[in-house]
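Complex shown without one protein chain; remaining protein chains in place.
The chains carry the letters A and B, assigned in the order they are written, with residues numbered from 1 in each.
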Amino acid sequence: MKSTPTALKVLDFLSALLLVAALGMVFGYAPTERTMGLVQKVFYFHVSANWVGMLGFLVAAVAGGLYLAKGTPKWDVVEIAAVEIGLAFSLIGIVSGSIWARPIWNTWWTWDPRLVTVTVMELIYIAYFMLRSGIEDPDRRARYAAVYAIVGFLSVPLTFLSIRMYRSIHPVVITSTKAQLAPRMFQTFMFSLFAFTVLFATLLWHRVRLGQLTAQVERLRMKLTD
Amino acid sequence: MSSPSPITGLWQATRAIVWKDLTAERRSRELLSAMLVFALLVILSFNFALDLDPKTRGSVASGVLWVTFIFAGTLGLNRSMATEKDRGCLDGLLLAPIDRSAIYFGKAIANLAFMLIVEAIVFPLYSVLYNVNLFLPGLLLTVILGSVGYVAVGTLLSSMAVQARTRDMLLPILLFPVTLPVLIAAVKASAGYLSGLPLEEITPWLNLLVVYDVIFIAIAFMVFDFIVEE
Partner (left out) sequence: MTHAIAVSRLTKRFGLKTVLRGLDFTAAPGEFVALLGPNGAGKTTFLRILASLSRPTAGKVRIGGASLPQEAAAVRRRLGVVSHQPLLYGDLTAEENLRFFARLYGLHAPARRITEVLELVGLARRRHDLVRTYSRGMQQRLAIARAILHDPEVLLLDEPYTGLDQDASAMLDTVLQEVAAQGRTVVMTSHDLSRVAALASRFDVLARGRIAASASREAIADAQLLDFYRAAIAEEAP
């Protein structure tokens, strides 16, 4: 495996650029919200972070399915990478949500559907890593992890549904009929989503390379000790 | 001397495994007694932890019952798989010319039977202790639907957890977040029946339970082979 491919270097640069641009848009382009004030600007990155979290878990579930179907170790590496990124960004999402909630609703935590679902998701994927660390045999570990990534992901919509039927105080920003955002806010929001998605792809690629390099090192080490 | 087709039928193999589990349990009664005692202890703890005075009892009853069932259920799920793993009996099942899904269905049905038996004993006991009438057909339906969903996922996950060093701790950690919809829907539906809510308010919860059950039984059926093969 050679040094970082050019495409990845370009992606690195692009991610950094997009993030800076998004930040600029958040503070320079988007208007300040009337009632909530400056803290509302957390919203752009908060939702984007949660979006990347969900994306990570979706990619993990798909990678899991592919691993079970094909058996190529690469999909297992993609799966781990996606879960790690998903965990990290969901955590950012939860914390940024707290920061946003505190001045608005005067509380750090609210028992509303989206927040609780994301937290449950975090717990599922922490459990994912606990499962991985509990299994010795590498092939078995990869298979079990793939199964749990799929089962975990499928349970999330149902969890969300059940909690939403239970209660809700989360502001509904994008309804099915129209976005309740001023146009410049909406553009900033979409741009942030885009920037974060590119960031996700970059991080995923880096992490997958790391995983594959690690495996290669292991293989070489095995050859030495044989 | 053996049957003509290479594989013994799914239903026949499943029935044999269920029979085996029930017979073994009838003999030792270890699983059921442990689950039962544990369930009663949990209810007892709740009694003091929540100070269930007569006014609040009704609304809290369904929550207490379901948390009890879920905790006791974990016990049963763990033990049921552990007996297969520890004496290598799982290999015995894998050596037989049967569809591997029979192992899943057999264990799941047996686990369901144990859970239902425990629930069947806890119900009258709770009714008597707290003077609450729990014998409503809707409630019994909810218990069955909820237990099916819980056991379907629980059997799948316990077959993985049992292979880990930390097996007893791992199962609840894997299971609870994924079966949260079952807990929520079952509690709400049960509470609905207990407080006499109109049926339209309860059916969404029952629907959720049915959807969950169907999805996860299908998933379990599809992935179980990947868990038991080596």
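Basically, a residue touches a chain if its C-beta (ideal position, glycine included) is under 8 Å from a C-beta of that chain, and two chains touch if they have at least 3 such contacts.
Please read all numbers here as calculations on a predicted model, not as lab measurements.
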Residue of B:Q12, B:S33 or B:T203 touching the missing chain in the full complex: B:Q12
Of B:A82, B:A96, B:L141 or B:L197, the residue in touch with the unshown chain: B:A96
Where the missing chain touches subunit A, by residue: 137-139, 215, 218-219, 222
Contact set of subunit B toward the excluded chain (per top definition): 1-3, 6-9, 12-13, 15-17, 19-20, 23-25, 27-28, 83, 87-89, 91-98, 229-230
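Convention: only the chains that are shown with their structure count from here on.
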Centre distance in Å when subunit A and subunit B are each reduced to the mean of their C-alpha atoms: 32
Subunit B to subunit A touching residues, read off their complex: 153, 156-157, 160-161, 163-167, 170, 173-174, 177-181, 184-185, 188, 204-205, 208, 211-212, 215-216, 219, 223, 226-227, 230
Subunit A residues within the subunit B interface of the complex: 68, 120-121, 123-124, 127, 130-131, 134-136, 139-140, 143-144, 146-148, 150-152, 154-155, 158-159, 161-163, 165-166
